[in-house]
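Let's look at chain A:
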Amino acid sequence: MGQGTLSRRTLVAGMAVAGALGGIGRARPAGAAETIRIGFPTPVTGPFGAEAKDQVRSAELAIKQFNDAGGLDGRIAELLVRDDKLNPGEAATRTLELIEKDRAHFIVGALSSAVQLSVNEITRSRKVLYVSISQSDTINEAKDFSRTTFHEALNPHMTTAAVAKHTFKKGVKVAYLVADYAYGHEMLRGFKRAAAAIGAETAGEILHPFGAADYSTFMPRLRSMRPDILCICNFGRDQANSIKQANDFGLKKVARIVVPVLLHNQRLAAGPDAFEGVVGASNYYWRLEDTVPSAKAFNDAFRAAYGGAVPTDYGAYGYAAVRSLLMALKAAGSTDTGKVVDALETLKYDVAKGPEHYRACDHQAVQSVLVIEAKRKSEMASEADLFKILEVEPGSEAALRSCDELGHRA
Partner candidate 1 sequence: MQPLDQTVLATAPPVPRRSALAEGALSRWRAPLSILALLSLPFLLPSQALAVNVLIYGLYAVGYNLLYGYTGLLSFGHAAFFGTGAYVTGIAIGTYGLQPLAAMGLAVAAAGVLALAIGAVSIRSRGIYFAMVTLALAQLVYYAALQASGWTGGENGLRGFTVARMGFGPVAFDILNPLTKYFVVLAFVGAALMMISRILASPFGAVIEAIRENETRARACGIDVERTKLLAFVLSGLFCGLAGALFAIHLSIVPLDSLAYHTSGMAVVMTLVGGAGTFFGPFVGALAVLVLEDALSLWTPHWQLALGTVFILFVLFLPRGLWGSALTRLAALRGGP
Partner candidate 2 sequence: MTGPVLQVENLGRRFGAFTALEGISATLGRERITAVIGPNGAGKSTFFNLLSGVLKPTSGSLRFGDQDLARLPQARFAHLGIARSFQITTVFPRLTAHENVRTALQARANRYDFWSRRDRLAGHSDRADALLESVGLASRRSRPAAALAHGEQRALEIAIALAADPKLLLLDEPTAGMGPEETKAMVALLHRLSDARAILLVEHKMKMILGLSQRILVLHHGRLIADGSPAEIQADREVRRVYLGQSSGYGHA
């Protein structure tokens, strides 16, 4: 708790400074030494406050490293953090402010799918470069894509494929509990596609209302499907609630529970008992440092900056997005949007988890996917020792939906 309070204070102070600087930035005429301003909308308040805090801390770290290394020919960068309150309307307003008032050069951020799409809607009509760090299949599709839209986060297609590859077997019966909204449907689609390729059978699927608190009404039916694997396709609170209630109904004893994404902070919030043995994917887990040198470097820098804390999944997104953007800036030698887009399209980077690059057609970051399993309480060596890494699925364009399927013309 003490550490949490401390870092929250730092975060708040950081935001205040960022706000003040934003005001100054407006008054100052554009010159050679103009600060590079990166707008960063993220849900500081609300249920994903902890994830947002990690995003901000990691992004700040990337900025600090860039500035310490001399910036862009002496031009330093700054992060303008804005609270999007997990509300797309709020996020759209904040993004407009960042572009119109604060004259932000670039936008990075967002945590929820809806917020990311709304930010993207603002940036693309104003031709501002945006690197999204929220998971979604939708933003890859031609309908929402634009030349200035980049996506550093994983998408459900990638995570479900990796999880299915590791857990599904031929002839295995899978039951699906799916949140009835776009993201849930994307996860279901991903799993079913993988299941078809592997030869796993569908025991049944149930859609549940988004944001439901009680899942008990679905459990008898799920149980009656007698699945080998229960695949829970939802996110955040919905995930914690439904896993907990599946346990109550004894489903974990008869089936293995599998989810598309296991979140560091959600696992902390729900406790070890509920999640014990659940398998899911992640973009990052700090124990990757045992095998990947760039992860070790990232963790060490993070630990040094934030009193020994380890970065989480969403922290890694914030770091990789800002780092890659700043690397492209250096490569382009300018803050000109067109030039930076070109540079990002050709950039190869390895900043936290091994080699990555943005695919040309949809600007999706091609990256590895970790398949992890939540540890039981007795196996945990420390408070942060939450997961076992079962598999690291290397990044490959073949693991993405094809450009054609997404509607991008060749």
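Basis for inclusion: all candidates are chains of the complex that A comes from, given by their letters.
Throughout what follows, a residue touches a chain if its C-beta (ideal position, glycine included) is under 8 Å from a C-beta of that chain, and two chains touch if they have at least 3 such contacts; residues count from 1.
Predicted, not measured: the structure shown is a model, and the values here were computed from it.
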Of 1 or 2, the one touching chain A somewhere in this complex: 1
Residues of chain A defined as touching candidate 1 within the complex: 8, 12, 15-16, 19, 23, 44-45, 49, 83, 85, 87-89, 92-93, 96-97, 100-101, 113-114, 117-118, 121-122, 125-126, 136, 138, 143-144, 180-183, 209-210
